[in-house]
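For this depiction, one protein chain was excluded, whereas all remaining protein chains were kept in their positions.
What follows is chain A.
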Amino acid sequence: MAAAARALRVLPRVPSATRQLHTTPACLKTRAARVRVGKGDKLVTYEQAHPPHHIGHRKGWLSLHTGNLCGEAGAAQRAVEDAFLRRFLYGTFPGLLADEVVLKRRGNLLVICALLGRALPPHKLYFLLGYTETLLSHFYKCPVRLELQTVPARVPYKCL
């Protein structure tokens, strides 16, 4: 039970083999963002079940911005902001995130779309929504909109 809960934790980390410090921009391709096959007790969502080479074919993008287009700047800043936002939301909604958070940037506006479980009562969710929006908009100096949707349970795609 604890193993399954740990496996479904939202931020999948690249398992660092023996090193603690990554200094080169290398990423072990054969193990990145993949959930390894186990005994059949791990429930995996559609997002987690597909490895990253399926992005654009069977998967969509989780973070939509123009930084990575040809001739556009700001990719590194957006990447840092995305990493911070995912950790912040993982901590603000403890144990509630059903799937990865989708970040959309339209001009100056930052739209965060999150799927939550139904563990908290609605008034607490509204408080957390307002708190996140005000804090992040003051922090990043841009309008931030958080769009939440609650689902009864995580939707499993596969058992690995």
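Following the convention adopted for this analysis, contacts are C-beta pairs under 8 Å (C-beta built on N, C-alpha and C of every residue); 3 or more make two chains touch, one makes a residue touch a chain; residues count from 1.
Criterion: contacts and distances are computed from a predicted model.
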| item | value |
| --- | --- |
| Protein that the absent chain corresponds to, by UniProt name, given "GATOR2 complex protein WDR24", "EARP complex and GARP complex interacting protein 1", "Small ribosomal subunit protein uS10m" or "Aspartate aminotransferase" | "Small ribosomal subunit protein uS10m" |
| Touching the absent chain when the full complex is considered, from A:42, A:86 or A:105 | A:105 |
| Residues of chain A (touch criterion as defined above) contacting the omitted chain | 19, 22-30, 56, 60-61, 64-66, 68-72, 104-107, 111 |
